[in-house]
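Note that one protein chain of the assembly has been removed; the remaining protein chains are unaltered in position.
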Amino acid sequence: MTVSVAVAGASGYAGGEVLRLLLGHPEVEIGALTAGSNAGERLGSLQPHLLPLADRVLVDTTVETLAGHDVVFLGLPHGQSAAIARALGEDTVVIDCGADFRLTDPGEWAAFYGGEHAGSWPYGLPELPGQRELLRGARRIAVPGCYPTVSTLAIVPAIAAGLVEPDVTVVAASGTSGAGKAAKPHLLGSEVMGNASAYGVGGTHRHTPEIVQNLSGVHGSPVRVGFTPLLVPMSRGILATVQAPLLDGVTAAGVRDAYAAAYADEPFVHLLPEGQWPQTQSVLGSNAVQVQVAVDERVRRLVAVAVVDNLAKGTAGAAVQCMNLALGLDEATGLSTIGLAP
Amino acid sequence: MTVSVAVAGASGYAGGEVLRLLLGHPEVEIGALTAGSNAGERLGSLQPHLLPLADRVLVDTTVETLAGHDVVFLGLPHGQSAAIARALGEDTVVIDCGADFRLTDPGEWAAFYGGEHAGSWPYGLPELPGQRELLRGARRIAVPGCYPTVSTLAIVPAIAAGLVEPDVTVVAASGTSGAGKAAKPHLLGSEVMGNASAYGVGGTHRHTPEIVQNLSGVHGSPVRVGFTPLLVPMSRGILATVQAPLLDGVTAAGVRDAYAAAYADEPFVHLLPEGQWPQTQSVLGSNAVQVQVAVDERVRRLVAVAVVDNLAKGTAGAAVQCMNLALGLDEATGLSTIGLAP
Amino acid sequence: MTVSVAVAGASGYAGGEVLRLLLGHPEVEIGALTAGSNAGERLGSLQPHLLPLADRVLVDTTVETLAGHDVVFLGLPHGQSAAIARALGEDTVVIDCGADFRLTDPGEWAAFYGGEHAGSWPYGLPELPGQRELLRGARRIAVPGCYPTVSTLAIVPAIAAGLVEPDVTVVAASGTSGAGKAAKPHLLGSEVMGNASAYGVGGTHRHTPEIVQNLSGVHGSPVRVGFTPLLVPMSRGILATVQAPLLDGVTAAGVRDAYAAAYADEPFVHLLPEGQWPQTQSVLGSNAVQVQVAVDERVRRLVAVAVVDNLAKGTAGAAVQCMNLALGLDEATGLSTIGLAP
Partner (left out) sequence: MTVSVAVAGASGYAGGEVLRLLLGHPEVEIGALTAGSNAGERLGSLQPHLLPLADRVLVDTTVETLAGHDVVFLGLPHGQSAAIARALGEDTVVIDCGADFRLTDPGEWAAFYGGEHAGSWPYGLPELPGQRELLRGARRIAVPGCYPTVSTLAIVPAIAAGLVEPDVTVVAASGTSGAGKAAKPHLLGSEVMGNASAYGVGGTHRHTPEIVQNLSGVHGSPVRVGFTPLLVPMSRGILATVQAPLLDGVTAAGVRDAYAAAYADEPFVHLLPEGQWPQTQSVLGSNAVQVQVAVDERVRRLVAVAVVDNLAKGTAGAAVQCMNLALGLDEATGLSTIGLAP
């Protein structure tokens, strides 16, 4: 099988990472690469790490340039995906790395993003219970946000097994690439190196309702989620610390068993051996999620820690994984669980 | 007034930072500089940033080398301070940057540090309600741990004002200097750059009982504290995210008022204007703590964020602040609220 | 003496660093703080590390807001200083942190900056032979560029003593703050962390003619300078490696003696003991320059290495040092040789 693929937003971080992964995918032929203001430039001047594509020239992001491919990845600012998706054929696999189609509740969309809700597409987190089946053969897929991916996978086994109260606290430290490539003063190297900061505090970050949606769907009733994102001095990676009160009688062994069972057959989510804690470096460039759990007996709370590469499994890796499912390929094709360290 | 000062452990990070601050202190004459295995070396080869002291030679850490000074700062591994303190005269101001005399409860000492409890000294966090008076004129002072300093100051106004349940969750991201200068593989630059990790998860970090002690003392009854430390790629600074469930009827305005009142007269703790969030870069090298609070109405939780330089206000700055109180000097002498940024 | 000082460009990196140093200067009263597009904002929102000035409001950069002060520091984009300086009284000390008045040769100005040459002011590098006297009492001073400061000080003793051929190669690795606070994509944290790059290669960087001017002035005839700047992942600091062919008969001891003699009485330039090599961390936030020299006998070349904080001695520290000279104060007032490390 050779699948023709177009990437919209090829000059950005999400688009660049999709291309990095597609270059290692055996069934893919890379077609149109599109951009907004960067249209007309060589990819090599914008993504100099993608040497095999250096001489490709970016074209405008339009329905015409994207049409005619088997798969179209969208790495666009939110609000731009719906019109393009509507114009592409129903048989085209459209995988949106943006937020437009992640939320099912128009009220939550309005509250956190504003404006009209575009709708919702199958949510591209195959590791959610029951979700993988919805993605096989799908023609429209919404790639999860990076924070929701790692936060959800850190705690969902405990929610699914009924081990904790539906009252979850997430504090997640992220590298800067999650904020994208648009130049903003507070994201300058001089500002972020040697610096840690909090932002979107108090439940205002747009990824909050997405975590709520994921966990509530598994729990079967609303889960309360308090989410605090931190910015720390690294380009890639998120480390999420996710906590919830343990229900009476739940033991550390019981927690461990639940996680081991939940992830035993998952190709990309890995529960670390006892005593070993996740670090983001281990998953850089890879599609792996590394998870560890502890029970804090003094406060009877579950503390789960998980790491992900925000651009890989947190965005582009998930997108490719979903493409594989959509096309009936082996889910892990072109993806890796090997990180780049040190 | 000219005060003669000795520093034990002058080749380490805490000792070096004490010296950096003392060099800017108008009432101090720097006397003996002592070390363990580095005795005999020029300070300039070990602390090349302290140019005015470059030609000083380190001597052995003994009672003899330390005796005869008005003030002795101890920057030693835990377990070594008690014997030295006993042998120094009662009139000598002894300020211990280590953990030996921080905890009042021998059971907590045994549980987290092991071995025999050396006792407890006045706890050097003047910003704790009622604590400043205990430090004026004191001759033995235990400098708080870096995590307890920032975590306590982030939440204590809410505890003191009775705004939250006594159930506190701390996730604190720290630079690497808190781990000291001893060479360990996981602290190599290659391992920590581009990497975030969790450690001491599940309530096992030794600073946990110290936070409990601080908050419970203010609350008047036990406060539950879940503490998770993170290591992030920077040398200095801690950013603590501290959360607790809000009691019924408490409003965001009420929270803000409580913090504003608590810190209105504090020289070093600063509540930021609404909408501005703390970043560690702002306090590098300074004795300032910057704090901000939010109310997450969806989960009815208080989210406080505070930053500190772990070596400055988190260790050496607090030590100098306490020396000032002990000697009857203006508390802010030789200290600054100006950070080094960018 | 109390000197009233205004700072134009107070929201930028150079202006912020001038303010950080002035806050520690005993003879200064900080007056107007001006900005371009940031006028009207609180300084605390732009320079949150300068807590004592947090509530000051920035005003427009105009002759009116700047007039009436004893000293005016200009931290403006090049091309804007001349008009302002002309309008300020001749008695006002005007210290330009920009490039407008550094070069004496209009041809070099045209070649590297373009446009009309504004003229030249006394050049604010007191450590250049004979230069200090020109700065005492001066009313107009051009602060040197950061690269020229460290590069010149690294090699000028060898030039002055006639130890090397007038054929100098500089490779200097800089932190990102030298590029300023304007948001550009290639200066984003995601782009600079974990990354080293070269720019301005082939003698095109604007600091090249300034190094030539400094060295040729000392040499008495033209010195050839090849200059290559590198960008490395840190906020502050420059490490310059400066090389030149040794003349016949020159020995390592002779080189060392020349450097020791040249800097024996300098308050801020420090020749390290043999065997110890400079590192930028040692001078962060300080006005010190640390220098070391070696002779590579195989290739008969002098290799000098020097470090400076580009924002401190490389810009704002030099500016304050020059102000002290201009006003007849002790040259080191308000300045330090103590770095912030680790």
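So that you can tell them apart, the chains are marked A, B and C in the order they are listed, and the count of residues begins at 1 in each.
As a convention for this text, contacts are C-beta pairs under 8 Å (C-beta built on N, C-alpha and C of every residue); 3 or more make two chains touch, one makes a residue touch a chain.
This is a predicted model, so every value here is computed, not measured.
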{"item": "Touching residue (missing chain; options B:G15, B:G194 or B:G226)", "value": "B:G194"}
{"item": "Contact with the hidden chain (one of A:G130, A:G249 or A:P273)", "value": "A:P273"}
{"item": "Among A:L23, A:A39 or A:A67, the residue in touch with the chain that has been omitted", "value": "A:L23"}
{"item": "Option touching the unshown chain, where C:L23, C:A39, C:L247 or C:V303 are the choices", "value": "C:V303"}
{"item": "Missing-chain contacts mapped onto chain B", "value": "13, 175-177, 179, 181-185, 187-194, 233-235"}
{"item": "For chain C, residues in touch with the removed chain", "value": "167, 169, 171, 173, 175, 188, 190-191, 193-199, 201-203, 208, 224-226, 228, 230, 232-237, 239, 241, 243, 277-281, 284, 292, 294-299, 301, 303, 305, 307, 341-342"}
{"item": "Missing-partner contacts on chain A, residue numbers", "value": "13, 16, 20, 23-24, 42, 44-45, 47-52, 177, 181, 193-194, 235-236, 270, 272-273, 276, 279, 281-286, 288, 290, 336-342"}
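By our rule, only the chains that are shown with their structure count from here on.
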{"item": "Same vs different contact residues, chain A with chain C, by half of numbers used", "value": "same"}
{"item": "Chain nearest the overall Cα centroid", "value": "B"}
{"item": "Turning angle required so that chain B lies on chain C, C-alpha fit (0 to 180°, nearest 5)", "value": "180"}
{"item": "Approximate Å spacing (C-alpha centroids) for the pair chain B, chain C", "value": "35"}
{"item": "Chain A and chain C, separation of their C-alpha mean positions in angstrom", "value": "45"}
{"item": "Residue numbers of chain C (touch at least two other chains)", "value": "13, 177, 181, 193-194, 235"}
